[in-house]
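For this view, one protein chain was removed and the others were kept in their places.
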Amino acid sequence: MYRYDEFDERLVRERVAQFASQVERRLSGALTEEEFRPLRLKNGLYLQLHAYMLRIAVPYGTLHARQLRQLAHIADVYDRGYGHFTTRQNLQFNWPKLKDVPAILGLLADVEMHCIQTSGNCIRNVTADHFSGVAHDEFEDPRPIAELLRQWSSLHPEFEWLGRKFKIAVTGATQDRAVLKSHDVGVRIVRDPATQQVGYQILIGGGLGRTPMVGKVLREFLPREKLLSYLEAVLRVYNLEGRRDNKYKARIKILVHEIGIDAIRAKVEEEFAAIDSPRNDVDPQEFARIAAFFAPPAYESLPDVSRKLEQAQAADAELARFVEHNLFRHKQRGYTALTISLKPIGQAPGDATSHQMRVIADLAEKYSFDEARVTHMQNIVLPHVRLDDVPEIFAVLRAEGLGTPNVGLVTDILACPGLDYCALATARSIPVAQALAEHFADPAKQKEIGDFSIKISGCINACGHHHIGNIGILGLEKKGAESYQITIGGDPGENYALGELLGPGLPAELVPEAIDRVVAVYLSQREPGESFIEAYRRLGLAPFKAAFKEIADAVA
Amino acid sequence: MLLLDRQGEKVDSFAHLQDGEKIAGKTPIVPLAALEAELAVQGGAPLGVLVENNVRTAELEPYFGTLALIAIRFPSAADGRGFSLARQLREHGFTGLLRASGPLFSDQFPQALACGFDEVEIPDASAARQPVEHWLAARNRITLAYQHEHGLGESILDLRRARTLEKNLNGAKNV
Partner (left out) sequence: MAAVKRPPLPVILVANDLLEGDVVYAVAGGWTRDPRQALVAGDEAAAQALEAFGATELRQCKVVDPYLVDVQVGEGGLPVPRHYREVLRMHGPSVRRDLGKQADFDY
């Protein structure tokens, strides 16, 4: 993991003092609310439905035990004993007081953390594949460039006042687990087929929200040393040319859509030509310095298969289910990446208590080289676990209510906080997620359904990624009541697709039954080995729409 | 209006046209639309121009040698196009004075300077809430940057390079 040097540390400490000064000047009236609002947002502080909310950056989702324990401490002292892991690999506290925020930031700085640019119209926290560095299908660990981008984008003087937020995601794997195509910029590490040189494919203009757009290829191959100067050109073109007349049309995806990918490319290349110089290249020494922090840990040499785990599985059906669903194939023989589901049936997706954070910290320290990852699916990964240790880890998780064996299944539901917390929401998300999880709680039923993603947003801004759920649920207001629009066929991965609307909105209580009908169509019409999304692609919208209509008609 | 540079409050030797008229004893700042006409009559005397933040650098480039000052208007504090425009003007070789003109607030001062502005000109309403001391204090709150500041060479990257060099030198001495 990356560790701060004296410069990183000083910058974060100075930023804390700067924020404290901004709060003081707000209270004295030197800063108006209009001036202060973007300043507090750029430091992750929102004013939500019931209280302030503080969003803490977890750069590319990577945490170590000391950081998790500090988050638990903050939750206990300054919040209500829990936190919420978000779809952008961050952590949110729902109840901080403005007067306490400088102290909280100080505690974060003590463990090399911050809230810099977790909101506001600037470059946001860089996200990455949560299996970075360990995935069997990975070409190169993307975290060194994620860290490079974190530094480059932090307090960038030119890009603090963009037309709108700007999100970057990176991956180095074949399978896209970082949802590159829904980001303003996606960076994929690739090898140039001609020269065998390692560099980047750059995607641009993806996004969800009220106008979902699929990211397009801006550059097929960018040499390694040009990454920052090229992105500087992208950001400058966006800052100068992006729309400022309408905040709903201010994301770069709209600019790309309006002038076209070829015109954007021409502008970026022109700007890049002006910026490109050895002085602006990524310094190979600096890149090597950062990359060294992400060298693989000292793995033991182990056999491929763990007899110990096999025996334990044979004796414990729950452990067997956990192994089947929550383990991911590791690069290193005898190891696995273990996902801790923050989706116990009936709980708020992504929430963890301070006690659970400490439990996870202990497990990370003892079994995973002191490392944990936050996933955009709102779960936690222990990335370097010996297969031999899985039974012991599972025993602890089960005792702490963290052993739910549902990763990638119908109850592994992604949901934004919705109107239970969020001031922008038009409807609640969490109760819908809870009701669906309860409805599909039976493990046998979940297994029968197989790979299935439900994603729920409480408003059009789509923090719950509803467009790219196999089933997407969007909470809206209809005639003074909460109403839920349901889409089908979304896919965040290689076969990236936005979902299609199934029919009119439903009240919350009918959502589980409607999804049940859709699932029934799949179960009755699937071919052997066919997943839900594959069956949907083969069958098309019609049979699902017909089944859905039976429920919708009952309301009408 | 309050005019500031890195050192603090500054007497303005320039003046925007008032009702289309120049102010005696001051170098005039004319709107871009009037620039050609002004150049035709001013006979080589110093001149400034006021531009909107959506002007193209290419439009101004032919005048780089003749302009003593370019003032970029900030319609609001949240509209950051002027920062990129300033950067671009500097990278394309403008060496005269660059002024940010509009309701910026003190926390944006270091950002403006880093992007190549020399000075900011803020309306009285802003200056009443944020006196000169606030602007000077803002300038020094964050003493480090990952990015190269315009005209300065002390980014964190440079400091890291220097640190490595020093370590290597010390290592060499010890051998």
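Going in written order, the chains are labelled A and B, and every chain counts its residues from 1.
Just so we're on the same page, a residue touches a chain if its C-beta (ideal position, glycine included) is under 8 Å from a C-beta of that chain, and two chains touch if they have at least 3 such contacts.
Everything numeric here is computed off the predicted structure, so don't read it as measured data.
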| item | value |
| --- | --- |
| Omitted chain's touching partners, listed by label | A |
| Absent-chain contact - pick from A:80, A:289, A:308 or A:439 | A:80 |
| Identified contact with the non-displayed chain, of A:434, A:470 or A:487 | A:434 |
| Which of A:421, A:484 or A:548 contacts the chain that the document leaves out | A:421 |
| Interface residues of chain A (partner: the chain not displayed) | 26-29, 33, 47, 49-52, 80, 95-99, 348, 419-421, 428, 430-431, 434, 480-482 |
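Basically, only the chains that are shown with their structure count from here on.
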| item | value |
| --- | --- |
| Mean-CA-position distance for chain B and chain A (Å) | 38 |
| Residue ranges of chain A in contact with chain B within the complex | 5, 7-8, 10-11, 14-15, 17-18, 21-22, 25, 29-32, 35, 38-39, 121, 151-152, 154-162, 236, 239-240, 244, 274-275, 279, 283, 285-286, 289 |
| For the chain B and chain A complex, residues of the former touching the latter | 54, 77-81, 83-85, 87-88, 91-92, 105, 107-108, 110-112, 114-115, 129-130, 134, 137, 141-149, 156-157, 159-161, 164 |
